[in-house]
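Yeah, one chain of the complex is gone here, protein chain that is, but the others are all in their spots.
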Amino acid sequence: MKPGNARRAALAVLFCLSLASVIPAAAQDLPAAPPAPPLDLTAEDTPNDRGHAIALSWVLSPDDDGSGRVTGYSVWRAVYRPGVAPADLDWTRVGSHSAGYLGDERLTHSDVSDDIVNNLPYLYRVEADGPGGASAVLLPASIMARAQWFNRARWNMLLAVLVLSAGIMYWIQKAQTSDIYLRPVAGLKAFDEAIGRATEMGNPVLFVPGIMDMDQIETLAGVSILGYVGKMTARYETPLEVPVSRSLVMAHAREVVKESYLQAGRPDLYNDDMIHYLTDDQFGYAAAVDGIMLRQKPAACFYQGKFYAESLILAETGNSIGAIQIAGTASPAQLPFFITACDYTLIGEEFFAASAYLSQEKRAIGSIRGQDVGKLIFMVALILGVFLVSLEAVGVRLPGWLDITALFDVSSGG
Amino acid sequence: MLLKRWIPLFILVFVGVLTLIHWFVPHDPIGSLGRDFSQFFDIIASFAIILGAANLLKLQSLKISQRKKGWPFNLVTIIAFALTAWVGLNWHSYFGSGHHYLAGTHVNNPDSHFFWVWWYIFTPLSATMYALLAFYVASASYRAFRARNVEATVLLVAGIIIMIGRVPLGQQFTAWLPDHGFWSGFRLERISDWIYSYPNGAGQRAVMIGIALGVVSTSLRLILGIEKSFLGEE
Partner (left out) sequence: MDLFEKISSLDRRWIFLVIALSIFIPLMLPFTQPLSVSPDVRAVYEALAALPEGSTVLCSFEYGPSTLPEVHPMARSVLRYLFQRQHKVIVMALWPDGLFMSRDILDEVAEGEYQAEYGVDYINLGYKAGNEVVIKSIAESFSRTYPVDTRGQSTTSWPIMHGIENLANIDFIISLSAGYPGTVEWVQYAADPYNKPMTTCCTAVQVTEVVPYVRSGQCAGILGGLAGAAEFEVLLMDEGWLTELGAGNRGMASQSVAHLVLVLLIILGNVAFYIERRRQRKF
C-alpha cells in the first residue's frame, strides 16, 4: 500500500470509529445495534460527460439481509481538505437508497449536480441506516469530476456520420460535372397531374404540411415541397389552401409561398390568408381540415410532413370527395394508412429526396446519390455484422478486432 | 437579401453545426449550448402562438362580417376560443367558493372551470375524432385490401392473420392446437407474433435506416446551404 493510501485508510477507520462513538449512549436503550457498515466504497469520474458527476459504488452492508437492521443507505459528500479530519469536513447529504437488496451485489449511485465543481477533490461516505443507528464507510481517496472533450462511447456514431457526410459531399461535388440518373418516382411525377386536374376542374389545391413544428425535419421537407406546389399553382392560377397547425409553420410557409408566387411572376395572386392557422390540437386540426375538404372540395390534396393518427382521417375524407391524393411522410406507423387511402405515397427517403428531385438542382441530386451510397455501406455492414455474429453464435472464436458484440454494445451509450 | 437570406442561413449553419458537434463534445460550453438551442426554439414557438391565434380570430371575424356561408359556426369558434382562454388564464375561475389556487396549478384542479372545460368538452370531442379511425380503417381496408397480385395477396393474408390472431375470439380458431411443441407454432397468435417480430421488424428497420439516411442527407444539404427551397429559393 502506498503511504498516501495508508494514511487515507487510517483516516477512514478513525472516522468510522468517531462516527460510531456518537451512538453508544443511545444504543443502550435500543434493542438493536447499528448495522455493519457498507463495504468497499469506490468512486470514479463519470466518463463522457460535462463533468459535475461522480459515480459511486459499494458492497451492501452484511446486515442488509432483509431482517430490518438496515433500512436504507445515505450518501454524503464533502469538499476534501488536506490535513483536515473527515469528521471535521462540511458534509452534505446528497442521496439515499432503500434497503432490501439481498445478496452480495454492489449498489451504485450517480451523484450529478452543478454543486460539484469540476477538478475539485471531494470525499464521500455512505451510511447504512437502521433502527439501531448508522455506520459509515468512507471513500479511501478523494475524487474529482472532470469534463471530457470527446464522448468516447459515440466513436462509432462519429465514424458513421463522417463516412456518410464524406460520401454525400463527394457526390455533391461530382454531380456538378456529371449527370446522375434518378429513378422515376411515380408520386413525384403525379404532382403536375394532380395540380393540372385541379386547374381543369377549377377547384383548389389543398396542402397539409404535417402537424408538427419547424423543429422537425419532416416539416422543413414538407414546406420545401410546398414551395414547388406554390409555383405550380401560381403558374396555373389555381387557388391554393394551406391550413397549418403551428404558428411558426404558418409564418414560414407564407414566406416560402410568397417567394414562389414572385418567382412564377404572379405575386398578384398571392395573399397571406392562403396559409392560415387552425389549432395546435391534433384532432381539432383534423376536424377543421376535414371541414375545409367537405366545403371546398379540393381536387388535389397533398399531405407532406410529419403525421400521426390524423393521417387516415384526412386521407379517407380526401378519398370520399374524389380528390387526387399525394402523401409523403417519414412516420413509419402512418405509411400504411397513407398507402391504403392515397393515390401516391412518398415513402421515407423518397419524401426527403422530393425537394431535390423536383428542383433538379445538380448538387441536391448529388446528395441523393451520396445517400444511396450510404445505404449500400449500411447494407454491406449489416450483412457482415449478421455473418460475424452468427459465426460467434455457433462457437467460432474471432479475433478481438472483429468482436462485433463488444464493438457495438448497445449499452455503451452509442 | 441580408435579412431574408444570409442571416437565416448563417443562423442555420451555426446552430446546425453546433448541435451536431454537441452530440460528440460533452464539455461546456458546447455541451450545454446544444440543449439551450432546443429550449430557445420552445420559447420562440410558445410566443408564436399569439401569431396563430390572431390569424385565427382575424379570419373567423372576417367571415362573420362578410356573412359568408356557415358564419354562425365561425361565431361558435370565436366564443369557444374566448371562453377557453378566459378560464385558462384566470386562475380565480372555479366552481364554489373558498378556493385559492396558485396561477398555473388551477388548470389541474377539478374545481376549476378550466378543468371542467377540458374534461367534459375537450376530452369527448378528441375521443370522438380518434374513434372515427375505427370506421375509416374499416372502409379503407375494404376498398384497398384486394388480392390484385402476389405481393398484395401476401399483405392481405398477413393482415388477416394479425387481425384474427390479436383477439381472443380469433385465437379460438386454432385453440385446438397444442400449447407446446412444433404444432404450437401454427396457432394464430404465434404466427401473428412472428409476423410482428420478424417480417414487420425487418421492414421497419429498413424503413428507419432509409429515413435516417434521408435525414442526414437533408440536414447536410441545409447546413451546406445547398437546400434553400425552405427559404423560398430554388
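Residue numbering begins at 1 within each chain, and the chains themselves are lettered A and B in the order written.
We adopt the following convention: contacts are C-beta pairs under 8 Å (C-beta built on N, C-alpha and C of every residue); 3 or more make two chains touch, one makes a residue touch a chain.
Please read all numbers here as calculations on a predicted model, not as lab measurements.
Asker: Could you tell me which of A:His97, A:Arg146 or A:Lys297 touches the chain that is not displayed?
Answerer: A:His97
Asker: Which subunit B residues touch the hidden chain?
Answerer: These residues touch the chain not displayed: 35, 38-39, 42, 46, 102, 104-105, 107-108, 115, 118-119, 122-124, 126-127, 129-130, 134-135, 137-139, 141-143, 145-147, 156, 159-160, 163-164, 166-172, 175, 187, 189, 193, 196-197, 200-201, 204-205, 208.
Asker: Considering the whole complex rather than only what is displayed, give the residues of subunit A touching the chain that is not shown.
Answerer: 74-75, 94-102, 109-114, 153, 212, 282-283, 306, 308-309, 320, 332-333, 410-411, 413-414
By definition in this document, only the chains that are shown with their structure count from here on.
Asker: Counting only Cα atoms for the centres, state how far subunit A is from subunit B in Å.
Answerer: 16
Asker: Show which residues of subunit A lie in contact with subunit B when the two form their complex.
Answerer: 48-51, 147-151, 154, 157-158, 161, 164-165, 168-169, 172, 213-215, 217, 220-221, 223-224, 227-228, 246-248, 250-252, 255-260, 263, 273, 276-284, 286-287, 295, 309-310, 312-313, 315-316, 319, 330, 332, 335, 337, 340-341, 347-349, 351-353, 355-356, 359, 361, 363-364, 367-368, 370-371, 374-375, 378
Asker: Which residues, counting only subunit B, touch subunit A once they are in their complex?
Answerer: It is residues 4, 20, 23-28, 31-32, 38, 41, 44-45, 48-53, 55-56, 59, 69-70, 125-126, 129-130, 132-133, 136-137, 139-141, 143-145, 204, 207-211, 213-222, 224, 226-227, 229-234 of subunit B that touch subunit A.
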